[in-house]
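All protein chains of the complex are present and in place, except for one that has been dropped.
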Amino acid sequence: MNESMDGGWSGGEGFRDYLARRGVTRRDFLSFCGRMAVLFGAASLPGGGRAFAKDVAERLSGAKRPSVIYLQLQECTGCVESLLRSGSSPVDRLVLEQISLDYNELLMAPSGTAAEEVLKEAEGRPHLLLVNGSVPLNADGAYCTIGGDSALNVLKRAAQKASAVIAVGACAEYGCVQAASPNLTGAVGVSDVITDRPVVNISGCPPIAETITATLTYYLAYGHPPPLDGNGRPLFAYGQRIHDKCPRRASFDAGQFADSFDDDNARQGHCLYRLGCKGPATFAPCATVEWNMGQSFPIKAGHPCLGCTERHFYDRMTPFYDRLPGFMVPGLGVEATANTIGIAAVAASVGGVAVHSAATVIAKKRAKKARPETLPLAVLGDTEKREEQDKKT
Amino acid sequence: MSLYDIPESEIRIELEDPVPFGGKKKRELLIAAALGAPFGTGDPVDLALLSAASKKEDLRHYEQLAFTPLEPQLARSVARVRRVDSGEEVMIARGEVDGILYLCHPDEATRYRAEMQAEMRMTHGFRALGIGRGSVAPDGSERWEFLGYIPVRATRRKSRRIEEPAEFRYVPVWDWQLRVLHWFSVFLILILSATGLLMGSGRLVYGGAEGFTNYLSWLRLVHFVAGWLLLCAAILRIAGLFLASNQFQRWYALFPVRMRDLKNLVQVALNYLFCRFDRPPHYIGHNPLQQVAYTAIFGVGLLALFTGFALYALYDPGNLVFRYFVMFDDLVGVQYVRLVHQFVMWIFLAFIPIHVYLSVRADTVEREGALSSIVSGGRWCRKGTHFEDA
Partner (left out) sequence: MASERIVIDPITRIEGHLRIELEADNGRIGDAWACATQFRGIERVLQGRDPRDAWAFAQRICGVCTGVHAIASIRAVEDAIKCKIPPCAELIRNLVSGMATLQDHVMHFYHLHALDWVDVMSALKADPAATSRLAASVSPWPNNSATWYAEVQKRVAASAAGGLGIFSGGYWGHPAYRLPPEANLMALAHYLEALSWQRDIIRLHTIFAGKNPHPNYLVGGMACSINLNNQITVNQVRLDEMAGMIDQAKRFVLEVYYPDVLAIASFYPDYAAIGASSPNLMATGESAWSCSGAPAGGVFPAALLMDGNYGTAHPFDPKKLAEFVSSAWYSQPEGDRQGLHPWQGQTEPHYTGPKPPFKELSDRPKYTWCKAPRYDGRAVQVGPNARIMVAVAQGHAETVQLAKEGLGKLRAGIEALNSTLGRTYCRALESVILARRMDQWFAQLNERIKSGDTATFNKERWEPSTWPKQAQGMGFMEAARGTLSHWIEIENGRIVRYQAVVPSTWNSSGRDPGGQRGPYEEALAGGGKHPLLDAKRPLEVLRTIHSFDPCISCAVHVLVPGGGGVEVKVR
């Protein structure tokens, strides 16, 4: 059995076909299945060993699970970890019954050459490509290499024959934290590199496990990716904002806000908007699917949403604990909020009006006081000639 | 008569209170001064004197018998006047106080006082027109008497509006549709700013609400309705830019594109900055500076609408129209759209005091009638004013 299950057969072909290729006859095969029945102790099971052997024979000869390559590029592995937490498609069911996860660095058995061979073979067959992590383009891709080759090349090769490409997580979508300013490594997302076909983006840092597995099972069930929004994100997960489904929404509508963490309002479960919650700007199913098998999610647990399903949230949603980004006041090196600047502008405008009206009054008074240019008077004998003479003297 | 080719209408004559001497009355002095003018005179000072004196007495009771124009050496003119009813004849001499005093030989004290006072008057450009009255004795000798002097000043006409002739004409500027849109937008912008501020600042909102009152929901509803209405107002205004028959409301009135307008833009700006004090050029519609300012605030308003709807679009990102707004959100980042939206409100709030002030100023100080025009639709302009955009 050991010999028959080495790297030579990886599940792309039916087990029967593989055995046939290896010169095993149908009779041999059935006898193998009978042996399996014995191994499983199935003789004692209802229906007896014969039925079991038949069952095994059917399952072994026909079943082919769709091949999936799950690459991990420049990333933190959090997305695969998240996948492992899925409650809707537990990863054991996913990996054993639903897909053939032919290549994934975190979970696969072989390393090195053996792993590369598995990848090479899987790449050659039709497969579904899942990608974690960004693609660093600087320094010829030296910022992330796998098997001695750059992430870019690894991705391109794996994508060549992929029937669909699914970018899992913020890194694969646009580069996430390493793409935050100043993006030293030139990290970009999958869709920036694979441009010849649509890429499904499962947003989040990381995405909720169930959204990853459901996207996958949707594809398996219907043969095409789920409908997407403008950012390539499945609508079933990213069609609405957290804010629109938030359990603290009633507090928001009522104007009841926590002013500080763990203050009386926070202990009453009031809205975290003032503490910088980005739920109103964030499209994600956190409030509906919730995290870790529907246990809870950040806002429910008292922490404002960071907006991690939105592009460039490390640059655009920060500071995390303020409702709006601040301005660097040029030249002063001081950061101010829009309101401070706004109030200052209104004050300046009112002040400017006051100063200008005062200046107007002063100017008028001065104009009154100023000795006007007097004209010569004919009645007093002034003539043009005299004026000119006066000027000369 | 005119000196230095200044149009008469631009010469202003100011007469101060006559200063009589020797127990004479002001009235007497004024009438004497008027009678000393040559018959049929066109001199502005003479006209002013005649005008002032005719309010005191009917000058038709007098007739002029003879007039000796002013001689440079003597520095005085002399008129012989007869009162028609009594036949009484007098001579009136007018000229520099020195000359008249020389003629009249008053006592030393009078002379000294008159000279001093006349001199002092000069400081403000007033000059003293000395008046003497003489009679011819039967022996043919002349007896002259110093009546006093009248301070006179001639200046170019400046905007001392109180003294200007109140001859105005009514010029229609803004259609009623535009005025309604303006005040409707003001109302909406105030509502939007107030609700926006309250929504944006939890601290202001948080308070008495016991239980769930949907306070913020109402604020939002009002904000959104006002936003939609402002959009309608904006669409109407933009349509008006191309459809209005009123030339001051059409699109080209929003941009100072002509060379002359650009020059005037600089001048108006300098006027506002107190770098120039002369009268800025007149416009019936908006002057170039106003054009620039109002066009910019229109732009800011459109930005407010755009960012507002970009945020509103987040409610329904799949919508046929809203999806494009959401694409914009994704491009910039929702938080920055929010930031711009809030900042735009502050631009409006900072614009309002300046706008109101300048309008009031234009009405009261410059008499341009901007404030009244946005209420009544027209403005009173001085007759004969030259308008750059007429």
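Chains: A and B, in written order; residue numbering restarts at 1 for each.
The rule is short, and it goes like this: a residue touches a chain if its C-beta (ideal position, glycine included) is under 8 Å from a C-beta of that chain, and two chains touch if they have at least 3 such contacts.
Keep in mind the model is a prediction, meaning the values are calculated, not measured.
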Displayed chains in contact with the omitted chain are A
Footprint left on chain A by the chain that the document does not show | 1-3, 5-7, 9-12, 15, 36, 39-42, 45, 56, 59-61, 63-65, 67, 72, 74-82, 84-87, 90-92, 95-97, 99-102, 104-118, 136, 139-150, 153, 176-178, 180-185, 187, 205-206, 208, 247-248, 260-263, 266-269, 286, 291-293, 295-304, 306, 308, 314, 318-321, 333, 335
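Assume only the chains that are shown with their structure count from here on.
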Provide the C-alpha centroid distance between chain A and chain B, rounded to the nearest whole angstrom.
-> 63
In the complex formed with chain B, which residues of chain A make contact?
-> 229-231, 235, 239, 241, 244, 250-257, 259, 265, 271, 273-274, 278, 280-281, 283, 307, 310-312, 315-317, 323-325, 338-339, 341-343, 345-346, 348-350, 352-353, 356-357, 359-360, 363-364, 367, 371-384, 386
Chain B contacts chain A in the complex at 1, 3-4, 6, 11, 37, 43, 45-46, 70, 72, 75, 77, 94-96, 123-125, 127, 129, 152-156, 158, 200-203, 205-207, 209, 211-217, 219, 272, 274, 277, 314-315, 317-318, 323, 326-327, 330, 333-336, 338-339, 342-343, 345-347, 349-354, 357, 361, 365
